[in-house]
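In what follows, a structure is listed as structure tokens, so that the remarks can point back to it.
One protein chain omitted, others in place.
In order of appearance the chains are A, B and C, and numbering begins at 1 in each one.
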Amino acid sequence: MATVTLIEAVTMALAHEMARDERVIVLGEDVGVNGGVFRATAGLQQRFGAERVQDTPLAEAMIAGVSVGMAAQGMRPVAEIQFEGFVFPAVDQIVNHAARLRTRTRGRLQCPMVLRVPYGGGIHAPEHHSDSPEAMFAHMPGIRVVIPSSPARAYGLLLAAIRDPDPVIFFEPKRIYRLQKQEVPDTGEALPLDVCYTLREGDDVTVVTWGAMTYETLKAADQLAGEGVSCEVIDVATLSPLDAETLIESVEKTGRLVIVHEAPQSFGGGAEIAAVVAEHALYSLRTPIRRVAGYDTIMPLFRLESEYMPGVARVIEGIRETLED
Amino acid sequence: MATVTLIEAVTMALAHEMARDERVIVLGEDVGVNGGVFRATAGLQQRFGAERVQDTPLAEAMIAGVSVGMAAQGMRPVAEIQFEGFVFPAVDQIVNHAARLRTRTRGRLQCPMVLRVPYGGGIHAPEHHSDSPEAMFAHMPGIRVVIPSSPARAYGLLLAAIRDPDPVIFFEPKRIYRLQKQEVPDTGEALPLDVCYTLREGDDVTVVTWGAMTYETLKAADQLAGEGVSCEVIDVATLSPLDAETLIESVEKTGRLVIVHEAPQSFGGGAEIAAVVAEHALYSLRTPIRRVAGYDTIMPLFRLESEYMPGVARVIEGIRETLED
Amino acid sequence: METIADFEIQHSQFLDPQGEPQDTLPAFAEDADSLRAMYASMLLARIFDTKAVNLQRTGKLGTYASCLGHEASHVGIGAAMRPEDCLAPSYREYGAMLWRGVQMHEILLYWGGDERGSDFAGPRHDFPFCVPIATQCLHAAGAAMAYQLRGEPRCAVSINGDGGTSEGAFYEALNMAGAKKLPVVFMVINNKWAISVPLELQTASRTLAQKAVAAGIPGIQVDGNDVIAVRHWVERALERARRGEGPTLIETLTYRLSDHTTADDASRYRPREEVETARKLEPLIRLRRYMETRGLWNDEREQACRAEAIEAVDRAVERYINTPRAPVTAMFDYLFANLPPGLVAQRERAVRRAGGGAH
Partner (left out) sequence: METIADFEIQHSQFLDPQGEPQDTLPAFAEDADSLRAMYASMLLARIFDTKAVNLQRTGKLGTYASCLGHEASHVGIGAAMRPEDCLAPSYREYGAMLWRGVQMHEILLYWGGDERGSDFAGPRHDFPFCVPIATQCLHAAGAAMAYQLRGEPRCAVSINGDGGTSEGAFYEALNMAGAKKLPVVFMVINNKWAISVPLELQTASRTLAQKAVAAGIPGIQVDGNDVIAVRHWVERALERARRGEGPTLIETLTYRLSDHTTADDASRYRPREEVETARKLEPLIRLRRYMETRGLWNDEREQACRAEAIEAVDRAVERYINTPRAPVTAMFDYLFANLPPGLVAQRERAVRRAGGGAH
């Protein structure tokens, strides 16, 4: 059984699915000989050939657009966008095409494509390499926004994303690419999309998060457990469409909600979670909802990034304040 | 004193500011001889010349990008994106440049540009001409998202947007471009950005909205007034940065909140408003927050668009349900 | 200084505006039925077009983009392609779509605000209308990649306008297709105007065919009012692509004789004389004259052909008019292959509201 990091789990899922389904094509900048700037596609071109693992010219709108074209004609493209800061030229193809090809043609054409996007800060990267724009995409109907937070979920959710007949943006939390290893058997078993994963059960407060922040959140929960605070930690995993039910049920149990994310707070993913709870579980809320998130500023260059990103201390602060309210 | 429609107010503001400040340049597709496909720039090229009112080649990334370049070098570009469905190629320049030029250069360069974007449904327009993507932009730090909902506010807010030293996306609700006339004196007086406008005071429920939906909301409030329900109607006007204080104060008074918008509900502008209230006015809330919004689907072509868009009936339904909770 | 690369852009015309051959005609032009079929198709497109504009004027159709004057460019493309090839059109190429089997009532449904118009009978793998300018060039490139990967002898063809050549997506598609030798043909219908923006304001490029040079692929300009030239060069480009030799860019020079769409008033921005001059070059006259001179066509055939077209158009209009609105559930049922749980409640609400009349 393989003990792998999150990024190795990504590679494993890609290799598994390429071997199983010859419609699966990997494409992007530097994904071939170089194996990706993060090495997510390392070894794939050697194994599957330069046709199925294609280095493309440097153009993200193109990468997304040809993926739409391929997907519509029966392939299963898995495209890599090198960093989240470079996904924006692809937005047009995602919103205006990938997300609506099925709707536009009443199901005549479909768009089973995956756009893998490493995202987030905390790796001392250069400018435009540390943002968390997932909420922008979550607002677009017709695409899924999926974010793994462990090697096992990276493997299972990526398999599910590739097999899904609809487009998925798969945001990979680059800060935890190599943070921890986990035993992940290469069984080809996908994990369900569209559901949250409860990572830790608890009674006092529901803490909802995703991506790299699950680590800080779990650590905070651990620490607070020592003080007798029982946190329920939920990894959203599929940010959109959101599994509101699981979140609501949890808040109905705990009566308190803290949402943790790295992206700027305003109009971020946490806003929707707060909204569905304020709509459907208001009477269960014993204290105000609280968000522990990035400031509404530009993610600073790395000398200040640790000031920007919520760490364990801020998560604990947020939970404590909520319990004291 | 001029009695003008919303779109005439836009033209009036453009003309006023071009006359006052020669750094103001209008550019975009068909804005010149043709005066814009909606006629927002009608007559401006005749009056100010083809240098100051420039038809550009057909390329939205370019329109946004050259605006950034011009703004950085001391001009005040006011660019038109023909319809909101075509703003997506410009997203990269907006997120990665316009929004962060000041931050990136520690104020050495600034980016005083306005991107005017007609948006929204209800005019029986073709595909990709009826969306409401404002929330995507609201999540980006460093830009303002401003949306007028009356001729007077179109005039005053557009003047403010042009004069503001930072970038503004000015979403114009095309459905109400010509819905109603209003006396708007061409005094050159700007209205404040970053504040909500309370359009109607009331005690029973706070109804927050923006753009074209202010009309439906005010009608609903009128109708409900007949039944003895007193609605406070607030036009957000500047969606981002959000004037949370005004909203919170209102909910503290009324104890109830309904948010109305045309965009898909999930991760939409309403989510943030719900979140700030659930954070800061939870104990004032007597009933769950409710959103009256578009479905989380692709805005349908026009034969079904009226089923998609919240109309007066749905607004009333939402308010009633909230009062009955 | 050393010259390290040079390029020539050619222009091709077979029939002049009077229908006089300027060159040896390609083989397919020997076949009278083939010429008649193309003429009939152009006539059908024109009659359909006139009707559609009328439907819009009388409130029975939404905004509509006329194809008046472009018939040769559109039909020439349709006639050159094989059914298994893939078309990624823009929004006004009815001549190409009809030839490939899209039904007229489907086109009307689309402009009538009904997505079912894009669930068309024509090749099921063809892309639907594409409004966001030039984005479809990338879909064609992607489709071509799929065929190349699967070793299928199929090609993709995208169509956009002169204005579309200013969009980044257009160049990205050309460059990608060149780099990968994709079996794709990029058609640029140069009708001189992008809404109100004339070609001179759109680009300093003397021809649009020369944009191919940037991608290192062949580019040619053809007379877009000469259906023989269009079909011939598209066929050649498709053959080349099918042989694995890569993409071609073809510019067809024509003119938009109508307003941009029914929402536009072209008299605001372009001189009537320019339109009148262009009208003399329109594509139906010349093919008809050519055929008439050779005894392949006459008034009788013209009347019969016209009558048949009118009848077909009328039937299509009737079918369109009688198509009931789709149920409100359609919004939800094609969003994803499987409706996510969170949307079930929204769907129910929409159904209830539609039933209850509240919206």
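Keep in mind that, in the parts below, a contact is a pair of C-beta atoms (placed from the backbone, for glycine too) under 8 Å apart; a residue touches a chain by one contact, two chains touch by 3 or more.
The structure presented is a predicted model; accordingly, all values stated were derived computationally and were not measured.
Listed residues B:Thr11, B:Asn96 or B:Ser266: the one in touch with the omitted chain is B:Asn96.
From the set A:Ala40, A:Ala61 or A:Leu159, the residue in touch with the chain omitted from the display is A:Ala61, counting the whole complex.
For the chain left out of this panel, the touching residue among B:Met18, B:Ala61 or B:Ile298 is B:Ala61.
Taking the complete complex into account, residues 25, 51-52, 54, 56-57, 59, 61-62, 64-75, 77, 89, 92-93, 96-97, 102-110, 141-142, 164-166, 194, 241-245 of subunit B touch the chain not shown. Touch with the hidden chain on the side of subunit A covers residues 29-30, 32-35, 37, 55, 57-59, 61-62, 85-86, 88-89, 124-129, 265-266, 295-298, 300-311, 313-314, 317.
The chain not displayed touches subunit C at residues 1-12, 23, 165-172, 175-176, 178-179, 181, 201-207, 210-217, 221, 246.
Methods note: only the chains that are shown with their structure count from here on.
In this assembly, the chain whose C-alpha centre lies farthest from subunit C is A.
As a whole-number value, the distance joining the C-alpha centres of subunit A and subunit C reads 40 Å. Subunit B has its Cα centroid 30 Å from the Cα centroid of subunit A. Residue positions 115, 132, 168-169, 330-331, 335, 342-343 of subunit C are each in touch with at least two other chains. With touch defined as above, residues shared between interfaces to two or more other chains in subunit B number as follows: 61, 85, 88-89, 127-128, 266, 295-298.
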